[in-house]
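Worksheet: one structure, shown below.
With one protein chain held back, the other chains of the complex are shown just where they sit.
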Amino acid sequence: MSATLRLPTADARSRPLLTAELVDGTEPGSNAIVPDRVIRVWLFGILSRFTTERPLILHLPATATFGEAIDTLAHRLGGQFAELVLQEPRKTFSHCRIFADGKHVENLNEAFERTTSASNIEMILVMAAEGG
Amino acid sequence: MNIIESDVTRATADDTWLKSSCSLCYGTCSILAHRVDGVVIKVEGNPDSAVGKGRLCGKGVGGLMTHYDPHRLRVPLHRTNPRKGFNEDPGWKQISWDEALDEIAAHLRRIRAEDPRKLVVQRTTTVTASRAPSQAFVAAFGTPNFSTAGGGLHCGNGAHVISGVMHASWSVVPDFEYCNYAIYFGASKGHAAGHASCSNMGKAADARFRGMKMVVVDPFCNFAAAKATEWVPLRVGTDAALALAMCNVMVNELKIYDTPYLQAKTNAPYLIGPDQLYIRDPKTQAPLVWDQESGTARPFTAVPSARMALRGSFTVNGVVGRPAFALLGEHLKKYTPERTEEITTVPAANIRRLAGEFAREARVGSTIVIDGVTLPYRPVAAIAFRGSQGHMNSVYNFLAVDLLNQLVGAADVVGSCLGFNPTCYGHPDTKLPYYVPKADADGLMVTGMWMGYHYPYPTNKPRMPSKQLGLQDVFTMGMTSPFLNSTDQEMLWEKFDVPYRPEMLINYGANLLMSIGNKDVVAESLLKYKFIVSFDLFLTETSVLADIVLPDCSYLQSVDSRSNFPFIFSLPAGLGEWCWPIRQAVVPPDGEQRRYADVLLELADRAGFRADLNAAYNATYDLQSPFRLEGDRKYSFDEICDADLRSHFGQERGLDWFKQHGLIKWPKKPEEVYWRPFVDVRVPIYWEFLKPLGEQIAAITEPRGLKIPRHYYQPLPDWIGCPSHACDAPGFDFYAFYYRDIIHTNSFTMENPWLDEAARLDPFSYTIAMNRASAEKRGLKHGALVWVETEKRRKVKGRLAVTEGIHPEGLGIAALAGHWGDGMPIAKGKGVFFNELLEVDWEHSSPVNLNLDLCVKVRVTAVETGQ
Amino acid sequence: MIPLNRRYEQLIQDLRSELRPQREWAENRGLFLVIGHFLVGVAGGTWLCSLLFELRGGLAVAFCLGVLGGLSHLAFLGRPERFWKMALHVRTSWISRGFWGLSLFLIGGVLYLVPQFLPGAPWRSGSVPAAIGYVVSLIGMVGIIGYMGFVYSSSRAIPFWNSPTHPLLYIAYALRGGMAVLLIILMFEGRSPDATLTAIKVWLVVTTVVVVLYLFEIYGAVSGHNPAARQSVRDLLFGRVAVYFYGGTLLIGILIPAMLVSGFVFPLSMGTLAIIGFASVIGDFFMKYTTIKAGVYMPLYPRVTRQVGH
Partner (left out) sequence: MRLGMVIDLKRCIGCYGCQIACKAEHGTPPGVFYARVLKREEGQYPNVKQFSLPVLCNHCEEPPCVDVCPTGASFKWSDGIVDIDHDKCVGCRACMMACPYNNRYFNDGNQNYFGDAGSTPFERARAARHPTGVVMKCNFCRDRVRAGKMPACVANCPTVARHFGDLDDPNSEVSRLIKERGGFNLHPEAGTKPSVYYLPA
C-alpha cells in the first residue's frame, strides 16, 4: 500500500525521457527503425500530466498485449501512473478507458494483432457519479 | 411584437410543434413544445415516445413557467464583495462573457498546472443532460472530484449501488405488466417522482386496474401507500428488520423458496468456510459447491446447478463448509416475527401473513410463454428506494428487501422485480447501444452498463485517497460522498494525508446549501473554496456564494443528444420499446444566457485542453469511427451531439434527423427485458466480499484512528439501528424523516408558481405531518406553528398537518422546501427546510457506502406566541 | 380594499379547507352587494311604511335609498357598464327579477314623487302618469322586498342560505328597516305621539318576527345534518363572523333598541326613538352582513366519514 500520490508538477513534465531503447526519436509516423510495432500512445486528462509528449511512441513486439503496453508505460512513467490506471496488475479500473484505433479495449490480455492494426492508443480516465 | 393578436389570429408564420425532452426532473419525459411567434405557449407529452407516452406530470406540463420565470439569470455576474456569508451582500456586478470566461480559464489553467484535483465539479441530478458534458469535462481536465450533490448523495450509494449489484441496473421497479403482488419499502415508483416517473405512473395505474395487489411499508401513508391495497406503517428506519423477518418466515417457517433459481442464479450453493469466505478450488481459485450426485466439492463451473447442495454441512479440504444458503437460513432465525414486532411495531401476525402472501403469490416453479418464448413467471416484487435505504444501514436495508425477490427467484423474470433495462442488444441497424451483464471469475454479475465512478461490483480495492476528496478510494462502495461538505472533512483529509485541498468549484445548478444537510456546515465547506463558478437558472442560495454566476439556458433552449440514455437510468423498464429521444432548442437564449455544454467547450479552448475534452467525449459517448472527435479540432456541442447520434444510429441519422423525428425507437425483445435466464450470471445472497473489504478498509483507516464497525461488513444482512434509534433524550420522541413530494423536484421547482400553488393547496407539501393521536397527546393542534428540534439543537419551524396517515412516532416533511434566498422569490419562505436537521459527518455516514442517515430524532414544541 | 395578492392568498387558504367560506358576496367589492341589498331592502320597507303612515318625506327617503342601493349594486358588479343585460333572464333568475323590481320602483317612484316635490312638473299628483307611477313603484317595491331572500335561497352551493325561511326573513328585514327609518323620520317631522306609539308597536312586532325567523334559521342549520350549514352557524356564533354578530346584530340591532324601548334607562323620547331607529337600521345591516358572510360552500366530498385534519 503506497502512501500518498504525488502528482508530477509542471517541472516534472520536463524531465528527460528514460529508456532510450523504447523511444523513437523521429517524428510520429516515420519508420526509421523497424521494431515489431510502432505504437503511438495519447494520454489525456490527468494522465497527460505524466509526460509532455503527445503522442508517446512505444515500440513493442507484435505479439504484445495491451496489458504489456500498459506495463511498459507504467515502467516508463512511474508508479503513480500505474496507480491511477491499474487496480491490480493487468487489470485497469473500470473508469480507465483505452481505445485502440477508436475501438474500446476491454480485455488487456488481448494482443494488438488480434484486435486491430493498432497504431494509436488513446487512454483517459472517465469519472462520473450519479444519483436521483 | 404583439403576441396577443398573433396568438388569437394564428395568421402567423411561426406556429410549430417541436419534439424535445422535459427537464423538470431527471425522468426526462419526451415533450412537444408548441411555439407561436417565438413564444412557447404549451408543452405537452410526445405520444410517440415510450418515455411518458404523451403524458406529463404537473412539473413537466408546467415547465414553461420555469422557463419564463422573470427571475431567471440573464447576464453573467461577478462578485465585488470578497467576503462571503449568509449576511454578506455579494455586490453583484454585470460582466461580459469574455471577461467571465477569461477569468475562469485563468483559474483553470493555473489549477491544471498545479494539480488538477483541486478542481471540484458538481452538478444537479435534476438535469440529466448535464451529466455527460460534466463527466467529459472533468475527465479532460483531470480531476476525479466530480459530485452529483445532494440528489446523488441521498440515494445513490444505497439504492443505486445495490440495484447495480443485484439487478445490473440503476433502480428496480415491479414488472407492472405482469406483477400480481408488489411490496414497497419506502418507495413511490409509479406514484410520484423518480426514474421514468410518468411512464411508471401509467404502468402502475394499469397494474392497479388489472388487480395487482400492492403493500406499502412506509411510516407515511402518501403517494404509493395511498393507492396501496394495504399500508403497513412501521417505525422509521426499521425496514431491514421487517424484510429479514419476512425472509425468515419464508425460509424457516413456510419453507417456500425457489431452489433451482438459488442454485443457478445466486451464490447460495457456494460453500462457505469457518472464516466466512468461499472455500475455493486450490487450482482454479473458483468457489466450490457441493455436488450432491458425486458427493464431492467441486468448482461451481463444473457442476450442473441442479446438483448443487443448498443445505447441509460438508468437510472440504479439512475444513467444514456450508452452503451460503444454509448460513442465510440460520442467520435469519434471529428475526422472529415477535422480536421484529418490537423493532418495527408491525404486529407479528401481520409479518407472517405478509411473508406468506408474498411467498405464495410468487408461484415458484411456474412459467409463462411470451412472444413464443417460455420464461419463468414470478409475479411478485419487493421494491425499495430512497426512504428505506436513506440510513447508515443503507446497504443491508436495501439488500434485505431484495432478498425477498432473490429467495423466490423474482428477479428480472416475468412479473418480478426488474432492473431498469440492464440488457440491450441495440438498434437493429447498428446493434448499438449494446450491453449485457457478465460474470466475473467468481461467477457473480458485473453490470453491462453503469454511470458511476466505479462499478457497483466488483468493488475496487480500497486504497489511500489518492484521488477523490470524498474518500471513495477508501470506501469503495460509496459513489457520492458527504465529505465534500462535511463538518469533519479537514480532519479526514489530514488523517488520510490528502496532499491537496479543493480550491475551485464549478457548480452546475445544484443548490448544495439546501440539498446536502444543514446549511451552516455546507456553507462552511463552500467558503473554503478560493473560487466558485456557478451555472444556474436562478440566483440560488448556493450561487449567492459564488464568485462568478453564469446564466444558464433552460431545457427549452438547450440541446442534448441522449435525453434518456443510459437506459438503465430513466427509460421505462419492462416490455415495450427502446426509445432514444433528444432535446432540441425551442427558443433562443434570452439576454446573454448560454448553454452549459457550449460554455464548457469554450473553457477548454481558453484553458488549452480541447484535445483532452475531445478524447473525453469520445470515451464518454463511446463514439465509433468515423465519428470520433479528432485532435484539438473545435467542435460545437451540436456537432458533438450529431456525432453521438450518427455513431449510434448510422450516418443518415444525425442531429437534424433527430430534430425532425424527435426520437428513434425499436421494440424490446423478451430476452432483453427478462434477461436473467439468458445470461449466465449469479448474484450474491451472501456478500462474501464484504468482510474482506471491511478488513482492507480498516487496515487503512484504523491506524489513522478511524474505527470501522465490523458489524456493517458481515456477509449476511442485519438490521442495524440508526443514530436516531440510539437517542433516548427525554422529550425527543419523534423520528423526523423527509419524503419526495409528487409536485416538486428537489428544491428547484418551488420557484415555479403553478407548482408552488399546487403545493400550497396540498395538505402536506409545505407542512409537517404528525399523527393525530400523538398530536392530541401533546396538546398540539392542526395548523399550529411548531419547532422541530434535534438533540444537537438544530431546529426548523413549520405548520403541523395532523393526520391519521402517519406512524405515531413519525414526523413527515416534504424534502427541500424552505428557501430563504431572494433569488427565487416564489419559493422563498415556503415549506419546511428538513435538511437543516441533518448532521453531515462521519458519525452519521454509513461506514460501508457513505450514505448519510436521513432520519433524526426530534422534539416538537409549539412556537411561543410572539416568537 | 384588500390587494389582489392578499385576496389570492386568502383564496388558497380557503381552497385548502374542506368547508370553504364564500367571500365574493361579503368582502371587498362584495361588500357593496350587502350594502346594496341592505339599502334596497330598507328602501322597499320604508316606501311601504311611508305609504301606510302617509309620510311624504319617507317616500323621498325610500326613493333615495333605492337610488343609493342601485348605485351600490353597480359598484358591486364586475362589469357595471353591462348592467342592463341583467334584464334579460326574468324567467329563471331572481337577480333579473330584482333588477326589474328596482327599475320599476325607481321609475314608478320618479313618476309618483316628482309632482309631489316639484310643483312645476309636467304632470300632477293624481294624474294618470302619477297613478301609473304609484302602481309601478308598488310593484317594484314588492319586487325588491321579495326577491332578495330568494337570491340567497336559490344559491344552492350555500346550504346556510337554502332555508325556506330565508325569503320570509328578508321580507321581515325590509319591514323592520322601513319601520326603523320611519321612527327616525317621525322624530324629524315631530309627529303625534299616537303615530309614534303605533310605529314603535309595529316595530316591536316586526322585530320579534325577525328574531324568531332568525332563530328559526339558525336552529334549522344546526339541527340539519349539512356540515356546511353547521359551519356557517359556528362561524356566526364563534368564528370569523362572531364579532359582527355580537356587536352589530345582537348588541346594536337588538339589545340597545330593546333596552331603550323598555324605558328602563332613558324615558322614551323622540330622541331615543330615533336612536332606536338608527340602532335598528344598523343592526339590520349587520344581520344581513353576518348571515351573508357566514355562508359556507357545501363540501365536495363524497362519502367523507370523518373530517380529518381540519
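In this document, chain identifiers A, B and C correspond to the written order of the chains, with residue numbering beginning at 1 in each.
By definition in this document, contacts are C-beta pairs under 8 Å (C-beta built on N, C-alpha and C of every residue); 3 or more make two chains touch, one makes a residue touch a chain.
As the structure is a computational prediction, the values presented were derived from the model and not from experiment.
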Omitted chain's touching partners, listed by label
B, C
Touch as defined at the start, partner being the missing chain; which of B:Val120, B:Val165, B:Ala225 or B:Leu816 qualifies?
B:Ala225
Taking the full complex into account, find the residue in C:Tyr8, C:Tyr219 or C:Phe266 that is in contact with the omitted chain.
C:Tyr8
Touch criterion as defined above, residue of B:Gly419, B:Gly805, B:Gly823 or B:Pro847 at the omitted chain:
B:Gly805
Touching the absent chain when the full complex is considered, from B:Cys57, B:Ala243 or B:Ala286:
B:Cys57
Listed in rising order, the subunit C residues that touch the chain left out are 4-5, 7-8, 11, 15, 18, 20, 22, 24-25, 28-30, 76-80, 82-83, 85-89, 92-96, 99, 151-152, 154-158, 161, 295, 297-298, 300-306, 308-309
Just checking the interface: what residues of subunit B touch the absent partner chain?
3-5, 7-8, 36-37, 39-45, 52, 54-62, 64-65, 68-71, 191-192, 197-198, 201-202, 204-206, 208-209, 221-223, 225-227, 231, 233, 742-743, 753-755, 757-758, 761-763, 771-773, 803-806, 808, 825-826
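Just so we're on the same page, only the chains that are shown with their structure count from here on.
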Can you compute the centre-to-centre distance for subunit A and subunit B, using the mean CA position of each chain? Integer Å is fine.
34
Interchain centroid distance [CA atoms averaged], subunit B/subunit C, Å:
63
Where subunit B touches two or more other chains, by residue:
none
Two or more other chains are touched by the subunit C residues none
Seen from subunit B, its contact residues with subunit C in the complex are 757, 760-761, 763, 772, 782, 801-804
Enumerate the contact residues on subunit B facing subunit A in the complex.
26, 113-117, 125, 131, 135-136, 138-144, 146-149, 151-156, 160, 170, 194-195, 450-455, 460-461, 463-464, 466-467, 479-480, 497-499, 569-570, 611-612, 615-616, 618-620, 622-625, 628, 699-700
For the complex, give me every residue of subunit A touching subunit B.
1-7, 9-10, 42, 44-49, 54, 83-84, 87-88, 93-95, 97, 99, 101-104, 122, 124-132
